[in-house]
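A single protein chain has been omitted; all remaining protein chains appear in their positions.
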Amino acid sequence: MSDSISRRRFLQLTGLGAAAAVMTGCGPASRYVVRRPYTDMPEYARLGESTYYATTCTECPAGCGMIMRTFEGRAIKAEGNPAHPVNSGKLCSRGLTAVQGLYNPDRIKGPARRAKRGEESLAPLSWDEALGEVKTALSAGVKTAFLLGLAPDHLYDLVSELAETAGTAKPVRYGALGMFEARATLVEAARQLFGEARFPFFDVAGADLVISFGANFLETWLSPVAYTRGYSQFRRSFGADKARGYFISFEARRSLTSGVADEWHPVVPGSEGLLALALANLLAERGWNLPVSSVDPAAAAEAAGISLEALTAVADRAAKAARPLFIPGGQALAHSAGLEAARSILALNLPKGTLGQSGGMSLSPAAADAASMKDVQALVDRMNAGQVETLFVHGVNPLFELPAGLNFAGALGKVKRVISFATYPDETALQADLLLPDHSALESWGYQRTLAGTAASAIAARQPVVVPLYDTRSSVDVLLSAGLLPYADEVEFIQSRLLPVLSAGGGNFDAAEIETFWARFLQYGGWWSAQGAQPAAQAAAEAAQPVQPQSLGEGKFRLVVYPTQLGDGSGANRPWLQETPNTSTTVMWNSWVEINPKTAEELGLHNDDVVLIKSDAGEVEASVYLFPAIRPDTLAIPFGQGHTALGRYAEGRGCNPAEVLAPVLNAAGDLALGDTLVSITPTGRRRPLSRYESKVGVYGEH
Amino acid sequence: MAAEVKPIPNAIPSPHAAEEEDLREHLMFDPRPREEMNRMVMDSMTHTTPRYWIVVGILAVLTAVLLYGVWGYMIFTGIGISGERRPNYWGIFIVSLVFWIGISHAGTFVSAILRVFKAEFRRPFTRAAELMTTFGLAAGALWPLIHLGRVWVFYWMIPYPNARWLWPNFRSPLVWDFMAITTYLLSSTIYLYLPLLPDLAMARDRTKGWRHVVYKFLALGWRGTEAEWFRLRKAINIFAIAIIPVMFSVHTIVSWDFAVAQTGGWNSTIFGPYFIIGAILSGVSAVVTILIILRATLKNMDYFIRLEHIDALGKLLLVFSMAWAYFFFNDYMVSWYGGSEVVRTILTFHASGPSAWIWYVMLLCNVAIPWLTLWSKKLRRTPWLMLIVTLGINVGMYFERYTIIPITLGHQRMPFDWGEYTPRLPEISLALGSLCLFMLLYMLASRFIPMVPVWEVREGQEAHQLRKVGKTVVPSVSELE
Amino acid sequence: MKKPLPWWQRPWVRVTAGLLVFIVLGGAVGGIYLSQQPPEQPIQFPHNFHVGSGIPCLYCHPGAQWGPVAGLPTSDKCWGCHQQVAKTNTSPELQKLAAYVKNNESIPWVPVFIQPDHVHFNHRPHVAAGVTCETCHGDMTKMTVAEPIRGQNMGWCLDCHSKQEKEKWTRLSDCATCHY
Amino acid sequence: MATSVVHMALFKEEQLDEAAEAIQVLRNLGISDKDISVISGTPFSEKMLGRPMAWTSIPLIGGAGAVVGFLVSVFLNFGTPLLYPIQVGGMGLQTIPTSIVLTFELTMLGLLISTFIGVLVETISPSYGPRGYDARVTDGQIAVLFSSGAELDASLHDALSHLGAEIVHGAEDKKLWP
Partner (left out) sequence: MAEETNQGVWGLVIDLNLCTGCNACVTACAMENNIPWVGEEDAGYGRSMSWINMQRYWEGEYPEVSPSYQPVMCQQCGRAPCEPVCPVFATVHSESEQINLQVYNRCIGTRYCANNCPYMARKFNWFDYAYNIPEPMNYYLNPSVTVRRRGVMEKCTFCVQRIHDGQENARAQGRAVIDGEIMTACQQACPADAIIFGDMTDPESQVSQALRSQRKYVLLEELGTQPKVTYLKGEGYYGG
């Protein structure tokens, strides 16, 4: 503990005064600028040189290791942690812009009370009063509900413990990324096949053939940096040992992931399960040990909108491959038949006997209590029934991320007290009665279990890299302040949770007692075991029931909603994420609707025409982008824009496609968002999209 | 003066009166006493109507707001208020630069080249053309400054010893530009001033008050002694000969701003002469425009500036329009034949892209209209038509530069980075502002500088005599030198 | 009638012209002079006394030997000695130091030798190459608060760089050495 | 000729022949060419009036200016890159083709500016010969100025009047430039 205190003190002493100096201009005016030196300089600090802290990226639940470069008390640059098993020193755009979240000018600067929900005006609140409110709320027992983000972190553990010991309701978790990935479906399929509810991990690096069913594993899927690393190895050829991997993708639109595929088959969304069964039959013909189902490959190919030859060619290629890998992605699973599809696709990985080996599938060692929409729906039902007095919201923005058809907003109105721990003034915070802002991730302690980015068991460490900018307080400390749990503060809680790991051993470092373990844990950026876990013995794989994709009515289109670099939408307040062009379309700062040029021509639509996309659940407006690589019967809208709150960089841009998603669940309890059918109506208006690519010549209409 | 040719005194009635009457259409054969001409010129300078001052006032306000106001605003906010973007890093600013520098070629062309080749019709309007050169350069020299991102450090382009040990990069065409424009501005101003000395002395002798003081100062004590005339003639001769290569070099260097770049569509050896021809075409047509306006608005000018002059310049225009078309064709022909895909894409884009109308207007104004009208003597002598034609040529030439600069820049080797440039209001305002500045300077100068070089006209009239050959009278030109 | 003087000989013209010249020149000279003045410091720190009593520069500014920035001493470092110095209790300047230490505030020093943003200066190679502190910072035995060296601009840097060995000149004259 | 007075004979515009005649008359009367000067509003060459050739150093000054401009350009092109060598674009430090441009411009600038300076200097430097001025000169009249002793007054008057000149005795010299 002394360690932590000295760290905190150092950070305070470093001060923020020096920051101002950097920004002043280069003219004579900046000649004399006041500098505030340390009052007491820590011995390891060297003036004018950067200090690096290992921490964990919290931009998505993957849990990449991050090294933050700090300079004179300011966080300067996020870099990957080279020792971390998930990302090996690499980061994606979201992680790299973490500092823009930390220093976002629109952060909530202190605890506050909102007189009227939905209004921006706030009354200041002291932390003492705030803690009093929390204490009252927690004492209500089961009438107190928690809605948390997807991250499997220490807060979730704490709230779970709180639920057990103090009798509050079990925390509900939700995240838009989980919705798009249909995590519960994936985990449930793994449970049905292997008997354990774990996330599968696909060792792309060692495979020689990857067949993806709508998995955007190079963008946001589960652990994109880890999979991109694997993809990089997959694509390399090491002399005679390993040929360059071959990548086949079944997806309705050519996403960034499908974009680099050697073969792309634009299949009807929802037909992936059928295709997998057909592929199984074809492979069984070629000698694979797979249960044969009644699916006729020709009929399946037709239903999927591809040719039988293409499907047979895929089967031939797979039959020849030494280590083929079949990846079920969110677009294949977020359907009413998603669970069957997941099982069919996962089952394809079994016959080659590569489970747990290089180039094969394994199960993540961490237990996955994947959150599903079913839980959220249950929470909404309880809220509607008036069984929730206090709702704590942390790390999730349900009013933005949930499909509007669920009517979370209406349910929220029945909750007496909504307490938001939000760091940024998001849509949910706008409807909260109390704002008890948490530190931003770069200012706080924590740990996070790694679920999907590695076959090894790993716990990533989070530590503050700068002194908190504002009068914020760690949510764990806030909850502990009620005195219901026997921990003095956050760090003590975390350390207590690390004790089992300490005793297990076999990780990247050894420590005799918790103080040393803690120091090293922070220094290395986490603890991870050297060995990957083997998957359990497989259960008998019986063929899933074939389910035909939904039929398309007249004037209706299938809708693909996919997450971009904005992730679950919380990235929308990072100006550089907004200005990082979407690679496929190069659009920045806004939402668009992807339409096949041929369809657009039939509908008389041009680039930048504003159209109304309407489903049974709702409607949104966006500008048209003629996208050459999407099925003519499918539209696609990126997720993440359309904020009505969340600060100056996010507000009022684009549309939120969650508003058109119907609240239909599949067998595993995930939202069947792929079943959404929409119609498209021109509005007659134009709104030019901000595109990075050329708008004249070969790309645009003159 | 050839001794055997006895001048036929104007006063004596001639047996060939009818033929003489025809010849009187020419200024040179329609002499008036020097005193009267002096008075006419002085009247043109001193007689102002309220309308004149209203126009000057409006122009002054427009210049202040459109040019200096917007420029100041741009300096304080950034050059982004213009429509420039990647890849069209140069837009109207450089178009206007090339345009005004081009305009400024006319003065030297009319005054120096025609002087060296003793084209007598030049005499009454050399001054007007030289003024156009100087003011055109004054308007043009603003543009390199306006277009700078950080105009407050423009002096880093000037070679001077400094504490940083740094000199300009003399390998940069922009430094050549800077030097060439400076040289041209200085020498054309001097070249305007030297032949002005006798006229300033004339004005000095005919004015009182502040004008007298100023003219007295400017005339440098001119008396008209033999030595002074001799020196003046010497100096003007040196200038007339030396300024011609300077003029050619200036626009060649402006063309090198583009031609030395590897940019597709710019990298062409033909750009030097192409630009010069274009410059002379636009300059001469601007001279015609101005002469027509001067003739219509300035007092007594219809005596000095006659249809014969507009007619003669019209013929020149036709020649230059043809020469321009030749170079234009040449540029296309060679690029097309060379088969460079980059250049072919650009040239195709000129004629078929979203800005193709600019290309067509350019050809219409520079080729079609001049060729259709200027062949006819009758049309050449119709001032309002010539005004339209010459204004059209200048619009066409502006569009030519527009095609060459931003449109070409938008279509380079990286198709992903192609772009289209649309000028924004501040840029257009600046361009109009510089036009206002030019007009303002010209109008003010017309009140202050004798718009006609009386002594040169008189010199010409002295030299032009009628001579009887056989049964008729023919003009004979002798030289006074 | 008295002949009026030409305009350039009239007194008011000449006086105005003189005034203009004076203002412009005076402004320029004054501006340069003022920009070279030492700034107001929170404590009138006597460098001459400290250096004179044998304290090496690197004791208080240790960053110069290992990194880009020499650094300003922490108030703890000052107090380490001064709490044992009797004069601390009597001198009014030292009372300010005592106040800062007592309130645990950092002393708002104003750096005198500071490069603009677009210049990246690194002390270490200079110290390693044997450049003494006085070369750039002047003789501190003669100053109380630090005073700037006149005309410390790019030419000043280059003057010294050009005196180094010829084979180093390529690197020492390279723009990227300081500007990036 | 300390005692001599400057006289002026004014001829009308078209009386050029008479003016030339008058100069001959003056010469015949023993007035030397350097005591005669002619001022006119139109450039008549010396030959027309039968006067000795004037002399000017303007071409020399101009030439000298050109040389100075050339030398400056040589320094800028070839000297300054040595002062602080900076490599650009794989070119040499001193490049001949680019230097030609600047050399030409600066040589011309030197030539033209010094020509003008020559005019300026020669115009404002004191000149010899009889001085005097009449504003009618800029109206095209030709003034023959000469200084002579009083003893010649009568004969001069006759001869010049005969040629049609208007004679101004004791023409005064106006201060035409500050």
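Order of writing sets the chain letters: A, B, C and D. Residues in each chain are counted from 1.
The rule is short, and it goes like this: contacts are C-beta pairs under 8 Å (C-beta built on N, C-alpha and C of every residue); 3 or more make two chains touch, one makes a residue touch a chain.
Bear in mind the structure is a predicted one, so any value in this text is a computation, not a measurement.
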Can you list the shown chains that the hidden chain touches?
A, B, C, D
Any idea which of B:Pro31, B:Gly102, B:Pro173 or B:Gly278 touches the chain not displayed?
B:Pro173
Which of A:Asp262, A:Asp369, A:Glu619 or A:Glu659 sits in contact with the chain that's absent?
A:Asp262
Contacting the left-out chain: of A:Lys77, A:Lys135, A:Arg191 or A:Lys414, that is A:Lys77
Candidates A:Ser232, A:Gln523 or A:Thr683 - the one touching the absent chain
A:Ser232
Positions on chain B contacted by the hidden chain, ascending
77-80, 84-90, 144, 147-151, 153-154, 156-157, 166, 168-169, 171-175, 178, 257, 260-263, 409, 412-417, 419
Please output the residues of chain C touching the missing chain, sorted low to high.
66, 116-118, 120, 122, 124-125, 128, 167-168, 170-171, 174-177, 179-180
Taking the full complex into account, what residues of chain A touch the chain not shown?
16, 19, 22-23, 25-26, 71-72, 74-80, 87, 89-93, 96-97, 99-100, 102-105, 218-219, 224-225, 228-229, 231-232, 235-236, 244, 254, 256-257, 259-260, 262, 264-266, 469, 565, 575-581, 583-584, 586, 588-590, 596-598, 628-629, 632, 653, 688-693
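Here is the rule we go by: only the chains that are shown with their structure count from here on.
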Quick one: chain C and chain D, Cα centre-to-centre, how many Å?
60
Mean-CA-position distance for chain C and chain A (Å)
52
Chain A and chain B have mean C-alpha positions lying a whole-number Å distance apart equal to 67
Where does chain D touch two or more other chains at once, residue-wise?
84, 86, 178
Where does chain A touch two or more other chains at once, residue-wise?
none
Which positions of chain C touch chain B when the two form their complex?
6-7, 151, 153-156, 158
Note which residues of chain C are touching chain D in the complex, please.
6, 158, 173, 175
Touching residues of chain B toward chain D in the complex: what are they?
1, 9, 33-35, 38, 159, 165-167, 169-171, 175-176, 179-180, 182-183, 186-187, 190-191, 193-194, 198, 201-202, 204-206, 216-217, 219-235, 238-239, 242-243, 245-246, 249, 253, 256, 455, 458-459, 462, 480-481
